[in-house]
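Only a single protein chain was left out; the remaining protein chains are all shown in position.
In this document, chain identifiers A, B and C correspond to the written order of the chains, with residue numbering beginning at 1 in each.
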Amino acid sequence: MSKIRVQSTDFDISAEFSALTAGRADIGGLGCFVGTVRDSAKGRKITAMTLEHYPAMTEAAMARIAQAAEQRWELLGCTLIHRVGRLLPGDNIVLVLAASPHRQAALDATGFLIDWLKTKAPFWKKETFLDGAEEWVAANEADEAASSRWA
Amino acid sequence: MSKIRVQSTDFDISAEFSALTAGRADIGGLGCFVGTVRDSAKGRKITAMTLEHYPAMTEAAMARIAQAAEQRWELLGCTLIHRVGRLLPGDNIVLVLAASPHRQAALDATGFLIDWLKTKAPFWKKETFLDGAEEWVAANEADEAASSRWA
Amino acid sequence: MRQVKLLYFAWLRERVGVSEEDLMLPAEIGSIGALVPWLRARSPGHAAAFVATASLRCAVNQDFATPETPIAAGDEIAFFPPVTGG
Partner (left out) sequence: MRQVKLLYFAWLRERVGVSEEDLMLPAEIGSIGALVPWLRARSPGHAAAFVATASLRCAVNQDFATPETPIAAGDEIAFFPPVTGG
């Protein structure tokens, strides 16, 4: 019941909502999170963001976490799409969708899934700054803490 | 920075995402919730859902709560759309969008806004059952409790 | 005597039988708490609508009100059940 994708191309939010809800009327609420590339970090302008991942591990790990969410909350389906490659400021990075009969389950599962993607899924971001300098993004302790709330 | 609508027509999720994000690259995360009409309640089949509201009060109250959310979290904009009139199972009822530089603020504001819409905005739902019976939906104590978490 | 506009929504509207009415209130009806029993005596429909005050909500001039909220001439006073939007 989960759809997992790692892709370099953009995703279509409406199409993903439609795919998750098509032909069914048992959904009461859909939670969604979309992460996008910001044009600055720590006060410096960013011109690009490059995402690398560990292909053999990524989709299997994403499928497992989607399954864990479906066991933890009453979900009728979820969608996880993560982009890789070179992205520009304003571009979409990640989409999480969770459908449930109940609002709170949809929202909680959405928060759980994006926290997990931030802290456990094997993706790495490199930022390119205005002067051409490139730096790998350091892991955020606040993100690690957000994930541990779900432990 | 907030967009508030009460309308009988459906909304286009992608168009609302685009309207909120167009031309800007300072957003890091977008939280979204979509509420839809379920085809059953308490084990009975539903054939329609009719939403009534208090027009003079609704949009002003929605604008105030959007402003409250923007003061409470670092938001770059939010969108609240609530449908009224006669809806069918599977139809969209409500859309909440919240954009922030930060993931957690976007998710928390989304949860706050939909909890508020459920418990404080002057909308009333009437369900039409398979046998033609019509019943006004009773307020949900769990919803009231969810809202009080934000007090 | 002060004129006010009464609005009813959802099942309160259905029981009262009208969605709104303009009423002249006697001077002694100074608050929402005093208005409710006065309305209840107006008709069987009003009596049926205002039977369960625990499930009654009120807004004066589009703001949520309590039994203590005072009433002034020209007020728009709305009664409705607990809201069920979202």
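The definition used in the following text is that a residue touches a chain if its C-beta (ideal position, glycine included) is under 8 Å from a C-beta of that chain, and two chains touch if they have at least 3 such contacts.
Remember, predicted model here, so these are calculated numbers, not experimental data.
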Contact set of the excluded chain (shown chains only): A
Candidates A:24, A:53 or A:102 - the one touching the absent chain: A:53
Options A:38, A:103 or A:118, residue touching the unrepresented chain: A:118
Chain A residues that touch the omitted chain in the full complex: 35, 51-54, 56-57, 60-61, 82, 93-94, 114-115, 117-126, 136-140, 143-144
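The rule is short, and it goes like this: only the chains that are shown with their structure count from here on.
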Chain centre separation in whole Å, for chain B relative to chain A (CA means): 23
Touching two or more other chains - residue numbers and ranges from chain C: 86
Numbers and ranges of chain A residues touching at least 2 other chains: 103
